[in-house]
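Just one protein chain is left out here, and the rest sit where they should.
For chain A:
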């Protein structure tokens, strides 16, 4: 155990995801040795993120204002909504520059073990967005694991009566990889989702 304040810092750092006791100690001593101005900047950034960042009133993505950058952008197609679990998924999809519609961030996936049901996700907000009939396609981009699939199925059933096009992101082979290295589940999915080659 270290002197009180140092141990406090180590304990706090240790609560962060992916940081174990050893890493927490290393970061703490890095902070101790660092230039005070650098540390102030870090502290300021931490405080600022909690004070300034809000969640978009429309899509639930992180935003600096009432509405996020994407929801405010008039060039984005209002007819297509892509549903993701977390804000970081928005960033991942934005990097592709393939998608020009808007997003909806659920804030997680259905998982009874963790006590997360549909009520704990931003599903009500999504239904409200779909109510005016402007949206024609809903793309379900939840994670391709059990909980993500369950959430996607739930949403698909929920919006079915509305008669809009509901699609799910494809699962399959990684681009640029070798077929032989794909695991059986992924390869099996790729077979299920195979498509007609148009030539």
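In the analysis below, a residue touches a chain if its C-beta (ideal position, glycine included) is under 8 Å from a C-beta of that chain, and two chains touch if they have at least 3 such contacts; residues count from 1.
Following the convention adopted for this analysis, contacts and distances are computed from a predicted model.
Remark: of the listed names "Sarcosine oxidase subunit delta", "DNA replication and repair protein RecF", "Sensor histidine kinase inhibitor, KipI family" or "Periplasmic chaperone PpiD", the one matching the undisplayed chain in UniProt is "DNA replication and repair protein RecF". Of the candidate positions A:23, A:111 or A:171, contact with the unshown chain belongs to A:111. Which of A:6, A:62, A:93 or A:150 touches the hidden chain is settled by the complete complex: it is A:150. The set of chain A residues touching the chain not shown comprises 110-113, 115, 117-119, 123-124, 127, 146-147, 149-150, 153-154, 157-159, 161-162, 183-185.
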